[in-house]
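The complex appears here without one of its protein chains, the remainder shown in place.
Chain IDs A, B and C follow the sequence of writing; residue 1 opens each chain.
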Amino acid sequence: MRLNDEQQMLQDSVARLMADKGPVSRLRELRDSRDEKGYDQPLWQAMVEAGLTGILVPEEHGGIAFGLVGAGLVAQEIGRNLSVTPFLSTAVLGATALSTGATAEQQSKWLPAIAEGTALVALAVDEGAKHRPDSLNTRYEGGKISGDKLLVLDGHVADLLLVAATDGSDSALYLVDPKASGVTIERTIMADNRNAARIQFDNVEAEPMADGAAALQAALRAGRAVLAAELAGLSREVFERTLGYLKERKQFGRLIGTFQALQHRAAQLMIDVTMTEALALQALDACDNNADDADAQVFAAKGKAARTALLAGQEGVQMHGGIGMTDEFDIGFFLKRARAGGETLGDANFCADRFATLGGY
Amino acid sequence: MRLNDEQQMLQDSVARLMADKGPVSRLRELRDSRDEKGYDQPLWQAMVEAGLTGILVPEEHGGIAFGLVGAGLVAQEIGRNLSVTPFLSTAVLGATALSTGATAEQQSKWLPAIAEGTALVALAVDEGAKHRPDSLNTRYEGGKISGDKLLVLDGHVADLLLVAATDGSDSALYLVDPKASGVTIERTIMADNRNAARIQFDNVEAEPMADGAAALQAALRAGRAVLAAELAGLSREVFERTLGYLKERKQFGRLIGTFQALQHRAAQLMIDVTMTEALALQALDACDNNADDADAQVFAAKGKAARTALLAGQEGVQMHGGIGMTDEFDIGFFLKRARAGGETLGDANFCADRFATLGGY
Amino acid sequence: MSDLEQFRAETREWLQANCPEEMRQPVRGPEDHCWGGRKWQFQSDAQRVWMERMAEKGWTAPQWPQEYGGGGLTPEQAAILDEEMKRINARTPVSNFGFWMLGPALLKFGSDELKRKHLPPICRGEIRWCQGYSEPNAGSDLASLQTRAEDKGDHFLVNGQKIWTSYADKADWIFCLVRTDPNATKHNGISFVLFDMETPGVTTRPIELISGESPFCETFFDDVKVEKDAVVGELNRGWDVAKYLLTHERNNIGGEPPGYLKGRALGPLAAEHVGTENGKLADSALRADIARLETDHMAFRALVAKVRAEAEAGEGVGALSAVLKYYGTELNKRRYELMMDAMGAEGLEWESERTQGGMFASEWLRSKGNSIEGGTSEVMLGIVSKRVLGLPDA
Partner (left out) sequence: MSDLEQFRAETREWLQANCPEEMRQPVRGPEDHCWGGRKWQFQSDAQRVWMERMAEKGWTAPQWPQEYGGGGLTPEQAAILDEEMKRINARTPVSNFGFWMLGPALLKFGSDELKRKHLPPICRGEIRWCQGYSEPNAGSDLASLQTRAEDKGDHFLVNGQKIWTSYADKADWIFCLVRTDPNATKHNGISFVLFDMETPGVTTRPIELISGESPFCETFFDDVKVEKDAVVGELNRGWDVAKYLLTHERNNIGGEPPGYLKGRALGPLAAEHVGTENGKLADSALRADIARLETDHMAFRALVAKVRAEAEAGEGVGALSAVLKYYGTELNKRRYELMMDAMGAEGLEWESERTQGGMFASEWLRSKGNSIEGGTSEVMLGIVSKRVLGLPDA
């Protein structure tokens, strides 16, 4: 697919915004200052003003309803800059879940708040080392939820928790107030310096959705597709920084970019990055159009993006040599995010497994 | 492990023998003449005279009992020259099975015949596309065997068939006369121009061994270990021929061996080949010493050898360019054998599966 | 009804009326392809009739100008014709290197005279062309070719040897790179010339491949007389034509496997051979490998679609064609390796009816040539690193 004019304009303006207000140096500042919120509040405010928090919120709730391709374009630039925002948790996972499955009342309460930037939302799905959304131990029974969650992105700052639980037959999302009695939240800082949380629910009051099962599935699919775009953007950035280094670093009296073995590896990396970008956009578009193979495309895109981002991070560090190993230099941040983003909502193996099942083998 | 003097002498003499009497050109001759037996009879005779057919036959039965390391050294040279002999089927699989599990009477009848070169033996295990020795459909009941086999190496020229069958509880080997009533043999020529056969057994008289289950397991293990050595030898030969070509072929006004991308790939291939050789010998030695981890070593060796040989074949053809694609040139024979040998007695995935199971995961 | 809708309706009607039933059957293999040419033996009357009827409409080369025997269709119309043909499974009426390679070269570089002479017989399926590029000592380094065309006043005298001339033994004419100025630097002094394969001094010999097929030949030129006006484009500027065609050729690679795997999904095929457990391939490593391959293939298709969309928007493909050539062929090789993994012993039988004479192994072996012919993977990566990434030479 190619971007239409509107999408192209969005991409250009988001690219400027992220480079201006959310560059990698902000991630470093937040880390070094041990920021309590753990996300870039001025940037988030700027995104609110630009309407980006409402990119998936329907217009009747104050959003701009730009579709997943739009959200993916934002995510690409987030990936390029490693901008630290609750965009994925709130504007993608939260908005998708609520607009898909919430009751009219729930929507009216929360969707405008997301668009206006007055509420942060966090999705609590994972319970163990790996993403296994189909075998949940968290139970919903008689209006109450009990269970332990981890990797709840932005969970310690959220105003609303969407908790995946099973009522014995279906897995669905339930609304939980983070301040409700029985909720214990522990902020966990991950290797990529992003926020996640471990949250325990001990017989906590929870509100069902109109269709919480659909909400869960839609949020996961949207999240994976948008993450694919973020990782594609990250990969592109690492590739370009590395290519630049190949053109400027001298060793053995010549630019290291003249070494054929590195040239071929750089070319192979560029190809992987370019394919990943194309696939991510195509998968987002397939979701927007509810294409028959949208699920397969999303699993392919997320899996491919996870592998490409990791490869880019690995090659990026290796080709930078010693300097790439230092914390002072930025490339390591990308490697860390590549792995954390690759893991989130299902790693490459998880995606391959689902992709194969959809393919009938 | 390092070779002792005796083993070193064996290797040297076998290397001379195979290069003299069993070079790749003989494989081509046999193929082009559509030889009925499909193996190199003069070479086999020379191997009989050198005692190699009895390399795994106990001395009391006229063999030289050189152990699996010895058999592996022979196989390495077979791999380097693509020599076409029933060494694997008869001297390795047949001799191991019989000396492990046959009755004294069966041993006295067949083992000297193997050593003297008067009998060829073929092992019939596989029944479908893939090697699955633990789920056999061939049945042994009331002294009779029924079932369909394929990939029976040298099956159409064998004087004795060792047939793997289940009696409902155990899988074991049984002796069957290829001329017995109910046996239908179809010679199948494989992509590597070796002989295999499809054999149907329709209620055929079969003779049990003393311990046919142990015989089957021992034969499979020995066969895999020896095949690993053959594929290591093949890989070494492909690597050396390719390295030679890199040092002689000019393109763009320079030797192609000066291109760094090819240099690095050649170095990586050499490393894989060298490791494969070391692992194959170590696994053979582990079998000879009945080491605790001999099974794991054999699965590792066969799996690694299958992958290395295929990589060598692929890189060999690619680095030779167009000429490598022609039948006139020998490199393609190695690629074909790499795949066929890799498939025989369990491919790399089969070996990895077993290796993982032995490792407890 | 818009013009295009009307064109579609008429095309559908015409195809319905004119495409013989037999030509609407799926192609079973290379033997069903109609190559055309003087030596061509039609497989059936239907094949001949279909070719002739399409040629008459100019639809054997739908987008070539009508004055040269083509259909004069716009890209949109050509796309509709293609869709309508696919709708009824209509086979390609005729095709060979004249359509794929020489035609585009002549349309871009040829004189009006050359176009008038050569394009109509191609469109009518009367002349089958082959390509004379590679030489034994000029493989990847194509421009180092040695075949010489000496200027003898009213003609050239061509001497030398070509290799990898596809189906040269079956072709009528050859388009050929020859050195017309031995003193010029490597990429200069090459011309792109055309001559009849029946010209005295031309001999050709098929090369057997490791796959058992012989689609290529060695071709020898011994004092072959070639007319002076048989040069396409400028004298000594043949490299421009060759480069254009190489890029054009690479654009045609869409990464879809040919032969047995065409239109067949690898996963379900593997399930037939390897078996399943709880609905998943019994060989779990193979399952992971196939899923990774198919994921990469989906990514590749997304890239191809993007490049095509950009090309249609006039952004040009350029060096990206090297990306497609490289990745498409490597993907294809991986696919055949996994096919062989899946088929095991059954894929390895060489001389048996079950495998149609070793079709599986043969296609697997043939795929190894994909990353060599038309520019090796190494050359493609070199082009990418220089022309796309802008990495400097040593």
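Criterion: contacts are C-beta pairs under 8 Å (C-beta built on N, C-alpha and C of every residue); 3 or more make two chains touch, one makes a residue touch a chain.
None of these values were measured; they are calculated from a predicted model.
Q: Counting the whole assembly, list the visible chains that the omitted chain makes contact with.
A: A, B, C
Q: Which residue among A:Leu120, A:Ala172, A:Leu262 or A:Leu279 touches the omitted chain?
A: In the full complex, the listed residue that touches the missing chain is A:Leu262.
Q: Using the touch definition up top, pick the residue from C:Gln63, C:Asn188, C:Ser214 or C:Ser284 that touches the left-out chain.
A: Checking each option in C:Gln63, C:Asn188, C:Ser214 or C:Ser284, the one touching the absent chain turns out to be C:Ser284.
Q: Consider the whole complex, including the chain that is not shown, and state which of B:Thr100, B:Gln251, B:Thr276 or B:Thr326 touches that chain.
A: B:Thr276
Q: Counting contacts across the full complex, list the positions on chain A that touch the omitted chain.
A: Residues of chain A in touch with the missing chain: 126, 128-131, 150-151, 188-193, 196, 250-253, 259, 261-262, 310, 314, 317-318, 321-322, 324-328, 332, 335-336, 339-340, 343, 347, 349-350, 352-353.
Q: Please give every residue of chain B in contact with the chain that is not shown.
A: Missing-chain contacts on chain B: residues 1-2, 243, 246-247, 254-255, 257-260, 263-264, 266-268, 270-271, 274-276, 278-279, 281-282, 296-297, 299-301, 303-304, 349, 351-353, 355-357, 359-361.
Q: At which residues does chain C meet the chain that is not included here?
A: So the residues of chain C touching the unseen chain are 280, 284-285, 287-289, 291-292, 394.
By definition in this document, only the chains that are shown with their structure count from here on.
Q: Using mean Cα positions, find the chain sitting nearest the overall protein centre.
A: Chain nearest the centroid of all protein C-alpha atoms: C.
Q: As a quick test, compute the distance in whole Å between the mean CA positions of chain B and chain C.
A: Measuring from centre to centre gives 40 Å for this pair.
Q: Provide the C-alpha centroid distance between chain A and chain C, rounded to the nearest whole angstrom.
A: Here the centre of chain C sits 43 Å away from the centre of chain A.
Q: Between chain A and chain B, what distance separates the C-alpha centroids? Give it in angstrom.
A: Those two chain centres are 51 Å apart.
Q: Find every residue in chain B that makes contact with two or more other chains and list them.
A: 259, 261
Q: Could you tell me which residues belong to chain C and also touch two or more other chains?
A: 378, 381
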